[in-house]
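Heads up: the structure comes next, in structure tokens.
Only a single protein chain was left out; the remaining protein chains are all shown in position.
Let's turn to chain A:
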Amino acid sequence: MKKHPVWAYSSLLVALLVLITLALTQGATKVTLTALDAGQFNTLFNIRLPRIIAALISGAMLAVAGDFFQAALRNAIADPSILGISAGASLFQLIGGLLLPTLLFNKFIFALLGGLVAFLLLILFQKKMDPYRLILIGVALNAMFSGIQQIFTPTTSSSSAVSFATSTWSTVLFLVVLGIIGLMLALVIAPWANYLKIGDAQLKTLGLSVTGVRWSLLLLAVFLTSTVTASVGILPFIGIIVPHVSRYFVGHDYRQVVPFSVLAGAFLLLLSDTIGRLIVMPNEITAATILAVIGGPFLIFILARQGGRRHAS
């Protein structure tokens, strides 16, 4: 299929702008952007805007993490939430909060540590990275980390804990700073993901450090995932839905896939959050729940369609 990246980018940008406008103006309090009173300004600036920014950047980060996991592991269904990376980050963040509550940035540091531990366990148990065994081990790690977390916090289910409703400028600040750094870096090294399309033996004969390239992509993906988990919580399936959709629209070149994923990930998460906020007003359904409802069938669709093929979309 001939891809038309310019049309895809343009359409997505327009859709994103419409969605942002909708998310800003719609809700329990209707806001008209051209005629703001003090109350509306407060709702807009201190409640909706940080929430929207948190959703946009988190979605972008998780989508790019999905791109890199899939490229580096050569596995079309590798997703940080399925692989247990998000659950590891979440558990360690909780433990960090209990052990060293006064440590500055403890949430981020422990979440990153947790993401790394989960990832290293994954690699340790499945050195050859067989696609399906890797996913099964990820599922097991996910269940294990989530189970341990439930022991610490028996009254809170992991999905209901995830909400952008509590996002404020102070909670969003670190996410934005770390997210922008991570995404900028991702855009710079996006071409490296292309190299891993050919076998390791061939790459080595080109003088390339395959290990260096693979680990750079994976560590950045762990960083992006852990940062979102520390700030917002576990958001499932973005890292699998968005890379597939991106490849469908802009082709398989990661120099196109990664920037498109930034926009598409931002769109998907803000859409999920906005739908969850609007459909049962004044109550809310969390973005994680909406994503699970969309993502589950999407994953089944991919598996049924591919029958084991990698990266097709």
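By definition in this document, contacts are C-beta pairs under 8 Å (C-beta built on N, C-alpha and C of every residue); 3 or more make two chains touch, one makes a residue touch a chain; residues count from 1.
Definition applied: contacts and distances are computed from a predicted model.
Q: Assign the chain not included in the display its UniProt protein name, restricting the answer to "AzlC family protein", "ABC transporter ATP-binding protein", "SSS family solute:Na+ symporter" or "Putative FAD-linked oxidoreductase".
A: Of the names offered in "AzlC family protein", "ABC transporter ATP-binding protein", "SSS family solute:Na+ symporter" or "Putative FAD-linked oxidoreductase", the one UniProt assigns to the missing chain is "ABC transporter ATP-binding protein".
Q: Give the residue, chosen from A:Thr34, A:Thr102, A:Ser170 or A:Thr205, that touches the chain omitted from the document.
A: Checking each option in A:Thr34, A:Thr102, A:Ser170 or A:Thr205, the one touching the absent chain turns out to be A:Thr205.
Q: Extract the touching residues of chain A with respect to the undisplayed chain.
A: Residues touching the hidden chain, for chain A, are 71, 74, 188-189, 191-192, 194-199, 201-202, 204-209, 213, 251-253, 310-311.
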